[in-house]
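For this depiction, one protein chain was excluded, whereas all remaining protein chains were kept in their positions.
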Amino acid sequence: MPKAAGDAKLLIQSLSKAYAATPTNLKIIDLYVVFAVATAVVQVVYMGVVGSFPFNSFLSGVLSCIGTAVLAVCLRIQVNKDNKEFKDLAPERAFADFVLCNLVLHLVIMNFLG
Amino acid sequence: MAAPRLPVLFLLLALLVVACRGEASGEGPRGRKVLVLVDDLAVRSSHSAFFGSLQARGLDLEFRLADDPKLSLHRYGQYLYDGLVLFAPSTPRFGGSVDQNAVLEFIDAGHDMILAADSSASDLIRGIATECGVDFDEDPEAMVIDHINYASTEVEGDHTLIAGDDLIESDVILGSKKIDAPVLFRGIGHAANPSNSLVLKVLSASPSAYSANPKTKLASPPSLTGSAISLVSVMQARNNARVLISGSLDLFSNRFLKSSVKKAGSKLSHEKAGNEQFVTETSKWVFHERGHLKAVNVKHHKIGETNEPSMYRINDDLEYSVEIYEWSGTSWKPYVADDVQVQFYMMSPYVLKNMSTDKKGVYSSSFKVPDVYGVFQFKVEYQKLGYTGLSLAKQIPVRPYRHNEYERFITSAYPYYAASFSTMGAFFIFSIAYLYHK
């Protein structure tokens, strides 16, 4: 196991080094994603404790987090300047799409929550 | 002042109409016109005491010969009579338009009948009796013989005059006053059809009786013996038509009504046979002067409301009530009993409850609708010996919760609400931060 632990240490080090070079706007997105995922995990744990009774509430809670995270990742892919695949997509357009999707997501969540 | 007075007047008028209606419903359950068919007009005088008691109670008797060619039970689709007394045991066929089927249809239309046969009973009479669930002894010569429980006024000694005292225990059929004296009977015996659950033996023969031809020696064992022999039976059809069948026409005769009786081997001698009381009480029952129940004002509603809904929701609390009255012969009296039950029924009873009564005729019960949706029925199935059957069924659908009737804002779900709203908030913050970062 020490080898694996050493690997992991090395891994984290090089990762954080590489990550430091990321532009700020992507970092903001990452923060947002981390927040959403963390909220989702907390909810799943909570569900494990109290049981899944208001199942629709649980689903909407968790899905709103996952949805948020996934959409943010999509945005991150699209606005990443290093990404060659989305060269012809303007970041403004990407952000507008993102907002639209989020609006739909949250409206549906509101409907599903109660 | 004139303006408000007018509605008051209308109200009074309406009340009057309602009151009149109420009085109309104060009439008995049956009309009073009875056709008496005899095969010999002498019966009219030989049985005058019985007819007299009927007339004294307000029955309107019309005497006709059974083979009267103008005989008809109905005209223009309406029945002319409300009851029938068939004292024509030997008639081979009726006159006019009446035949066996006409008589049965008369019963199936909800009318009552007293049928008396004797040893000369024709196939027609036997046929009617069979259709009413009673089989007379097939041997045309046979009579009921009882060598132990015969009436000792009889001297000749073929022991066919029976002093019967095995009466049904029912105050409704026989009246509340006990019949002490034995009932004299001379005639043929019958047996109730075992597949027919509607026939009741009112006067049964004793275990020592048998049915055979008294004039010849007993060649083979008699087909009807013991208390399986019924002397007088009643049948209440599903539509509450009542039929009394007696194997003896003499049972109703003046001679038997007036005669004194002493049972063989018994020291007790009665001044008067029980016949008079017996025929009076049973004829009261047959002509619905007793034991007729009616249920009115079936109501159900949610507790706390008065209007009857067209549909219930699962887990609603509801109240069901019905008024039950009994005809006393002169007026409708509240019926009092503690065994009336209501069912909330869908393929099987989901709720089965005794209803409580306020002794004024109102029966009510309240219960919770089960947690099952479907088309339910409120059912009151009240079948009590001697009484007319009450069979009320009222269909009512029960629906599940509507989407907005479920519990909302459940405490255990608050973290989820919080999470959803926090992501929403985060979205706004993120958008602003993202747009203005630089």
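Order of writing sets the labels: A and B. Residues in every chain begin at 1.
In this section, contacts are C-beta pairs under 8 Å (C-beta built on N, C-alpha and C of every residue); 3 or more make two chains touch, one makes a residue touch a chain.
Everything below uses one rule, namely that contacts and distances are computed from a predicted model.
UniProt lists the omitted chain of the complex under the protein name "dolichyl-diphosphooligosaccharide--protein glycotransferase" (options: "Cytoplasmic tRNA 2-thiolation protein 1", "dolichyl-diphosphooligosaccharide--protein glycotransferase", "NADH dehydrogenase [ubiquinone] 1 alpha subcomplex subunit 8" or "Splicing factor 3B subunit 1 domain-containing protein"). Every visible chain touched by the undisplayed chain in the complete complex is listed here: A, B. The omitted chain makes contact with just one of the residues B:99, B:131, B:316 or B:381: B:131. In the complete complex, the hidden chain is touched by one of B:54, B:125 or B:235, namely B:235. Take chain B: the residues that touch the chain left off the picture are 104, 107-108, 131-133, 193, 195-198, 235, 237-239, 241, 311, 346-347, 373-376, 395, 397-400, 402-403. By the touch criterion stated above, the residues of chain A touching the omitted chain are 4, 7-8, 10-11, 14-15, 18-19, 55-56, 59-60, 63, 66-67, 70-71, 73-75, 77-78, 83, 85-86, 89, 93-94, 97-98, 100-101, 104-105, 108-109, 111-112.
Following the convention adopted for this analysis, only the chains that are shown with their structure count from here on.
Touching chain A in their complex are the following residues of chain B: 408-410, 412-413, 415-417, 419-420, 422-424, 426-427, 430-431, 433-435, 437. Contacts from chain A toward chain B in the complex involve residues 24-25, 28-29, 32, 35-36, 39-40, 42-43, 46, 50-51, 53-54, 57-58, 60-62, 64-65, 68, 72, 95, 99, 102, 106, 109-110, 113-114.
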